[in-house]
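Of the protein chains in this complex, one is absent; all others appear in place.
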Amino acid sequence: MENSAFRSQRKWNIGFILFLTLLLALLSQISIHLTLIMVLGISLGFVLQKSRFCLVSALRDPILVGMTQLTRAFLLLLGISILGFALVSWSAAQRNIPLSLNIFPFGVHTVVGGLLFGIGMVLAGGCSTGILIRIGEGFAMQLVAFFGLAVGSVLGERSVKKWSNAFGEWPGIFLPDILGWVPTLILEIIALSALWQWARWWQKKQLGE
Amino acid sequence: MTRFAIDIWGEMCPIPLIKAKKKLLSMQCGDILVLETEHSCTSRGIVVWAKANRYTIEEKEVANGIWHLELTKTHE
Partner (left out) sequence: MKKTLQTIIHGPWAYWVGAIILGVLNILVLIVRRQPWGVTLNIENWTEWIGTNLGILNDRGFTFQGLMAASGTYLNLGLLLGAFWATLVASQVRFRPIRDKKFFFSALIGGLLMGYGARIAYGCNVGALLNGIASSSLTGWIFAVAVFLGAWLGSKLLLKYLI
């Protein structure tokens, strides 16, 4: 880092921190709730960039380069989230606090959408979260991808009715409703651990060649 | 001991790693592969991959947001 081409951006950093503080202070005058949300958003962006966390890489690299380190980290994130969500939604139900989880209806369009999303994220070099992170990092390519994402999302939102009318749609299934909370959690954690073991085995196999 | 370099400048993840893997196949033991990228995730991905493969790798930030990588092919 003694290299002459490297210039400290500390002054800009101090300026940006002042700007963020001002922005949050202003927002807190309007709504504390939104300020909290924004702080969480900034933290998410910060952590995603600092740990180079990339959901595309987690899903693509096992296939393309045989690396599963990020896949396993993603499985860990899933495990933490499952347990945390269960705890939060259980305690919210105890206190009668309204809380909505992402239980979406499914149908043919879920599968088609997933396939298109998977193809798109590999081509664009980031999923929708990754795109926002990379725009923050200064990539022009993901700015183009963001434009595509915005246009595509409107087209998708306006055609989802056609998909569900043509191929049908089934109401979302909340697994604890059928299996009960404890078996669901056990089943999910077993599934994640099995995937984790598989990912570890897969990377060893790929590197062993 | 020869130094090789491949151009991965501006390439999207994971193309640099795929190119590097291909190049490594044609290299002898002890040869060094030099890479330069401005993509934080690309640099990180290559370092993680090289370490998992037990290759020696040196990562250096030569300018703001530009990483210079030197990978030594220590074994086949």
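Observations, loosely collected:
The chains carry the letters A and B, assigned in the order they are written, with residues numbered from 1 in each.
As a working rule, contacts are C-beta pairs under 8 Å (C-beta built on N, C-alpha and C of every residue); 3 or more make two chains touch, one makes a residue touch a chain.
What you see is a predicted model; the values in this text were computed from it and never measured.
Considering the whole complex, the residue from A:25, A:103 or A:207 that touches the absent chain is A:103.
Here the missing chain is touched by one residue of B:23, B:44 or B:73, and it is B:44. Listed for chain B, the residues touching the missing chain in the whole complex are 9-12, 15, 18-19, 38-40, 44, 61, 64-66.
Mapped onto chain A, the footprint of the missing chain covers residues 6-10, 12-13, 16-17, 20, 27, 31, 33-34, 36-53, 55-56, 59-60, 63-64, 69-70, 72-74, 76-82, 84-86, 88-89, 92, 97-106, 109-125, 127-129, 131-142, 144-157, 159-160, 163, 172-176, 184-185, 188.
Keep in mind that, in the parts below, only the chains that are shown with their structure count from here on.
Per-chain CA centroids place chain A at a distance of 28 Å from chain B. Against chain B, the residues of chain A that register as touching in their complex are 1, 3, 5-7, 9, 49, 52, 54, 56-57, 60-61, 64-65, 67, 69, 125, 137-139, 141, 203, 207. Chain B contributes residues 12-14, 17-18, 21, 39-41, 44-45, 48-49, 52-53, 61-66 to its touches with chain A in the complex.
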